[in-house]
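Only a single protein chain was left out; the remaining protein chains are all shown in position.
Labels run A, B and C following the written order; every chain starts at residue 1.
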Amino acid sequence: MARFVPLSQAVAENLGNGDSVAFEGFTHLIPTAAAHESIRQGFRDLTLIRMTPDVVYDQMIGMGLARKLVFSYAGNPGVGLLRRLRDAVENGFPHKLEIEEHSHAAMANAYEAGAAGLPCAVFRGYRGAELARVNPNIKFIECPFTGESLAAVPALRPDVVFIHAQKADRKGNVLVEGIVGIQKEAVLAAKRAVVSVEEVVDDFSDLHPNLTILPHWTVADIAVVPGGAHPSYTHAITRVTTPNI
Amino acid sequence: MARFVPLSQAVAENLGNGDSVAFEGFTHLIPTAAAHESIRQGFRDLTLIRMTPDVVYDQMIGMGLARKLVFSYAGNPGVGLLRRLRDAVENGFPHKLEIEEHSHAAMANAYEAGAAGLPCAVFRGYRGAELARVNPNIKFIECPFTGESLAAVPALRPDVVFIHAQKADRKGNVLVEGIVGIQKEAVLAAKRAVVSVEEVVDDFSDLHPNLTILPHWTVADIAVVPGGAHPSYTHAITRVTTPNI
Amino acid sequence: MMSRPEFTPNEMMTIAASRALKNDDVCFVGIGAPSAACNIARLMHAPDITLIYESGTIGTAPDVLPLSIGDGELCDTALTTVPVPEMFRYWLQGGRITIGFLGAAQIDKYGNINTTVIGDYDCPKTRLPGGGGAPEIATSSQEVYITLAQSKRGMVEKIDFYTSFGHGDGGDHRQKLGIDTKGPTLLITDLAIWKPDPVTKEFTVVSLHPGVTRDQVQETCGWSVKFADGVEETPPPTDLELATLRDLKARTEAAHKGA
Partner (left out) sequence: MMSRPEFTPNEMMTIAASRALKNDDVCFVGIGAPSAACNIARLMHAPDITLIYESGTIGTAPDVLPLSIGDGELCDTALTTVPVPEMFRYWLQGGRITIGFLGAAQIDKYGNINTTVIGDYDCPKTRLPGGGGAPEIATSSQEVYITLAQSKRGMVEKIDFYTSFGHGDGGDHRQKLGIDTKGPTLLITDLAIWKPDPVTKEFTVVSLHPGVTRDQVQETCGWSVKFADGVEETPPPTDLELATLRDLKARTEAAHKGA
């Protein structure tokens, strides 16, 4: 059911003020163009979700789009700190930012549970970790067979998820390859998924059967945005460019 | 750490009387040769585990190897009934067979939980299904956030798992492709995993990065057995042969 | 009046089932009649229908009917093939399946299904294959379609074992168990099309296949059959439907014989 539309239209018709939204990508395939388009359209009161919010989230926070941040590592890995996020948390500038902080394992499991249609994720985590004290969305349950205490977090079900991918075919099926990260789970966990792609090809008939493909009926809109992950890279297509920040 | 050894040695040195063991495969890649070798070596009191026990399990049951069967669908899909299994369950011949019966979803989740090192799997299942009445290993827990009742089953952690795969490289890394089924989870859930392969290649350096590879340190022994899945097939290598039963 | 000679009751069942499928459906397909019906739909009026087999093949378009859910043809023609745990977690439990297609050894009037045992579970008269994917297909698919050939042994007042939950004791039994999917919404037999009564959820005949009488339906059913107010006649197979089905079956037979 995927439509091919311009990025501005995909953002305008899927994202709304007050939505929970994730722009997911793991060092490469970061949907930078979609995030910047969201900044241009000036949304407000967003709950921003992402395992590793980096410079695009910092820009969104600095521009005042975010009411809340759900995350597990706030930093540009290997590049730098998030100064606008720190300013929001430490000084309430441009306004107070609510945070819900997890570990990577919890976020990954929570997206997985969202994709799997479950209300919560159960995993062995947070043992002795103080986040369990400060985050009420971390609970513990007992294994009914062994009595072991296991961590539970609510499933992530964002209103909207944006990702960037290598290719779509003409029917709107989407191929993600290389470091596939959390993107498939994020798309399947979303109420509405928007994908920017480098290019559209006729079909995927020559692909290996076990590659990561998102069927067209799991995606709301597709926008063709070559280089849409810049300054991050797109595996097998563009190399990383170290951002000058 | 994988050793390359003859199949007879791999079976003799990994399987023992009283072990829980799974020979997993999903219509293709069924480890028939390994199962037949186990029959030849005459093991006893095995707990046989498999989602869809087919003719090789029927043979093992008929030859009196099995004390217990853990399964979710007992039949040759599209081929025929399991007459020795029926004889064991209905008439106690050659001896009484204990059964632990699940749904496919439960078995798949239980292998996944085994691979993930968890004591149990939690999923939305068995609602209104009578297996929950007759199988004490089906319990229900409450989601700590929504209160929803969710099914729980113990993780599967077989003593030994046998699979058949397309290729190993010289280091003992294993490639599985096509219908990948439950094999990766079964191997990672096992205490000891044995793989029969069609062939050994120098290395996997030209493979797509996202294919299903089992690193050599997850496998105990590898035996080169071309056609080791016959009469089932091996995707991209041999076609299915309808067994004459 | 007898069925017209130009098609069999089984052909009528398969074609009637195929007509119930839409172009944007995502079907979880079992082997046998459901598989034939789904592929006829794809070859006729629903070219973009997504067929998923529980072996993990998503979006298959087999040229011949598979012998089993794991045939190589399903993988070769699929959009993608995923591991079995993912199939059950993301695609079935994730609510992505619009139609779960089930067969049955025994069924009751509320669409509850038994494929486990005839007789007592611990000392069965006949041990059947078991549930496989059915218990969760029955509750996680948005709707369930059931096909079976009518017989007094198959359509019974009380099934011996509840392998898969349909509408339970009828009414709002599903909702009482916290199940928010629709459950069985269609039963297609070799004689008729049945739909659940909106209130009681009892399967009720809404359409008789051409030439089939009410008596024939009752004689091959173990419960007292209810008929809807305006029972229709199922349109007979068109020439194109019949040719498509027979071509598919012939291709299938030739392919599996040659294997």
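The definition used in the following text is that a residue touches a chain if its C-beta (ideal position, glycine included) is under 8 Å from a C-beta of that chain, and two chains touch if they have at least 3 such contacts.
Since we're looking at a predicted model, the values are computed, not measured.
Contacts of the undisplayed chain with visible chains (whole complex): A, B.
The residue from B:I39, B:M63 or B:L211 that touches the chain not shown here is B:L211. The chain omitted from view is touched by exactly one of A:H104, A:K139, A:K171 or A:H208, namely A:H104. In the complete complex, the hidden chain is touched by one of B:G42, B:G92 or B:G117, namely B:G117. Only one of the listed residues, A:F43, A:Y126 or A:F204, touches the absent chain: A:Y126.
Screening B:N14, B:T52 or B:N173 against the full complex identifies B:N173 as the residue touching the chain left out.
Interface residues of chain A facing the missing partner chain: 26-28, 51-52, 71-79, 81-82, 85-86, 89-90, 101, 103-105, 108-109, 111-112, 123-131, 134, 148-149, 178-182, 184-185, 212, 233, 235, 239-242. Although one chain is not displayed, chain B still touches it through residues 1, 112, 115-118, 171, 173, 185, 188, 204, 209-213, 215, 217-218.
Assume only the chains that are shown with their structure count from here on.
The greatest centre-to-centre distance from chain B, using averaged C-alpha positions, is reached by A. With centres defined as mean CA coordinates, chain C is found 28 Å away from chain B. Measuring from the averaged C-alpha position of chain A to that of chain B gives a distance of 35 Å. For chain B, residues touching at least two other chains, in rising order: 123-124, 148, 178, 180, 212. Touching two or more other chains at once are residues 75, 81-82, 89, 93, 140 of chain C.
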